[in-house]
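Complex shown without one protein chain; remaining protein chains in place.
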Amino acid sequence: MDVRFDQAGTSFDGRTAVHPLSLSLTERRIGIIGLNGSGKTTFARMINGLVQPSQGRVTVNGFDTGADGEAVRGQVGFIFQNPQNQIILPILREDIELGLRGRKLTRGQMQDRVNGVLARFSIGHLADRRVHELSGGELQLAALASVLVTEPPIVILDEPTNQLDLRNRTLVERTLRALDEDVLVISHDLPLIEDYDRVLLFHEGRIVADGRPEEVVAEYRKIAVS
Amino acid sequence: MSTRDLVLSALFAAIIVALGLLPPIMLGFIPVPITAQSMGVMLAGVILGAKRGTIAVLLVLLLAAIGLPVLSGGRGGLAVFAAPTTGFLIGWVFAAFVTGYLSERFVKNSQGAMLQTAGFFAAAVAGGVVVLYAFGISYLAVVSGLGLTKAFVGSMAFIPGDLVKAAVAALAGRAVMVGYPLLPARA
């Protein structure tokens, strides 16, 4: 990935969520950690243009998140904290198709793409199920499928293992490891990111540590008890 | 319309549909069960305001029209628009609009709790009772050939219940406003 922050920060309702910062993210797997409310989610949302910087600029693979919003959303898939709220239509297959709407695909091409992504996450059997009836782990995989069907090269996941039982957590972990896409993961689940290429630690809207997982996690433990 | 407004309207439509599926809730002080769907229409106006509230109600009617059993008692399909009481159904749209329009004007953040609740109640009565019955009774009068007076007398029995619903909607609207303010309409 090639994500650049150029003195970009954001504040709303008079509160600064992310202080202006400059950095470039080029690694394949990046973890983001920090306490609740430290600015992690806002930072991640700035990358796919859901939150616009109130100053500075953010580019993804050369596209500006403000001026080329649509191109950026083609580059960055976003899996939200609560997959429950991510899936919009009642039947999983319909929901996955929704992302492909307006891409001028034939009915057959659309079916192939949908079936392909379902097979990739081994959830073909869920295609015609009602989303409401899916379990937590199934929902997380369904959300991944609905986002990855459009083939974005970068995927951001906001606490993907939150509230999952051990089996589902293992399932999601394994799926994440197998992803070919570049990933940026926000997580409180420290083992998940222990072998990542780079980890950022957020505290009060700033990056206070940035580097190899073990160093940054050690720093995080200090903050957590202070 | 922003995506957020679209989603708020759709979620409220889901609440109105769900209110028709849930068992009636008993009020504390009178032993009358409240069938909540028509109260949902007043709530839509009180909580979402004119534009989003009206769209929420339109969505419920659209779902009914295209053949989904979304109205209380599992009613749905185009046949529900063939009943003599269809005027009340069509009146929902205008009831939500008027309730929402007046709520946006009557209720201010600077007011005390009593005044806010009173403002919501006045809006809910004007929209959910006066406007709703104007549509319902006129339609009934024409379709049945009964004439306005008889249609009015026949519908009167339901007015006390709807006044109670307006009161509940006003209290709920004010409580939601405190817990999750959506009025005055945010962009």
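A few comments on the model shown:
As written, the chain order gives the labels A and B, with residue 1 at the start of each chain.
The criterion applied here is as follows: a residue touches a chain if its C-beta (ideal position, glycine included) is under 8 Å from a C-beta of that chain, and two chains touch if they have at least 3 such contacts.
The working rule: contacts and distances are computed from a predicted model.
Per its UniProt entry, the chain excluded from the display bears the name "Energy-coupling factor transporter transmembrane protein EcfT", taken from "Exodeoxyribonuclease 7 large subunit", "Pyridoxal 5'-phosphate synthase subunit PdxT", "Biopolymer transport protein ExbD" or "Energy-coupling factor transporter transmembrane protein EcfT". For the chain missing from the display, the contacting residue among A:G99, A:G137, A:P160 or A:G205 is A:G99, taking the whole complex into account.
Chain A residues in contact with the hidden partner, per the touch definition given at the top, are 12, 17, 42, 45, 48-52, 54, 69-70, 73-74, 77-78, 80-82, 84-90, 94, 98-99, 101-102, 130-132, 146-147, 150. The chain not shown here touches chain B at positions 1-4, 6-15, 17-18, 21-22, 25-28, 34, 36, 39, 43, 47, 55, 59-60, 62-63, 65-70, 73, 75-85, 140, 143-146, 150, 154, 168, 171-172, 175-176, 179-180, 182, 187.
Please note the rule applied: only the chains that are shown with their structure count from here on.
If you average the Cα atoms of chain A and of chain B, the two centres end up 39 Å apart.
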